[in-house]
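A single protein chain has been omitted; all remaining protein chains appear in their positions.
Take a look at subunit A:
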């Protein structure tokens, strides 16, 4: 049986269809989940895609964090279910305290949209095992609230435990502390990052690169090996 990956749609989510397509291209079965679903339809993993859930009205990700679907996602993520948060999804994960720190307005206050070079720092997470530590990839970045912050103690802890999963290369696009583009939780099942791997999975569209496909093939490998 094909592994099932849930893709959550909140009101204001934009990248759910691209994420479903990326999941399908990697050989997995995408399962659309609605923000009011408490039931995750027996998926093996969940992706929280990018966009502007609930209009980002209070803070990015703050209102979504209390949606019925997130109650179950938070619970199951703590039990080891793989969860990937991309952009707004990353903001939802920090607001949910599944990942430490918080996301703030870019230090230059502009919306930014460009191809972004990253270094994969941790290739031992559920979503990065098809990369190699130190590998450089290039995927699209598009956001206005992408500045990762945490207190010094948390940052030191993340560094010491190898939980900085991705770092920006060739310039920090938003003022993120220590050039952090993405992090993982202690267990490595929850990963969040600002740039968009789901927009770089087909040679014909987007950047023309397929550097983002590894996220989805990593989870395929993990889920198939586990079953």
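Some observations on this one:
Keep in mind that, in the parts below, contacts are C-beta pairs under 8 Å (C-beta built on N, C-alpha and C of every residue); 3 or more make two chains touch, one makes a residue touch a chain; residues count from 1.
Keep this in mind: contacts and distances are computed from a predicted model.
The chain absent from the displayed complex carries the UniProt protein name "Phosphoribosylformylglycinamidine synthase subunit PurS", chosen from "Type-4 uracil-DNA glycosylase", "Metallopeptidase TldD-related protein", "Phosphoribosylformylglycinamidine synthase subunit PurS" or "NADH-quinone oxidoreductase subunit K". Residue A:62 is the one among A:62, A:120 or A:190 that touches the chain not shown. Of A:98, A:137, A:150 or A:223, it is A:150 that touches the chain left out of the display.
Contact between subunit A and the absent chain runs through residues 58-59, 62, 66, 94-95, 100-102, 104-109, 147, 149-150, 175.
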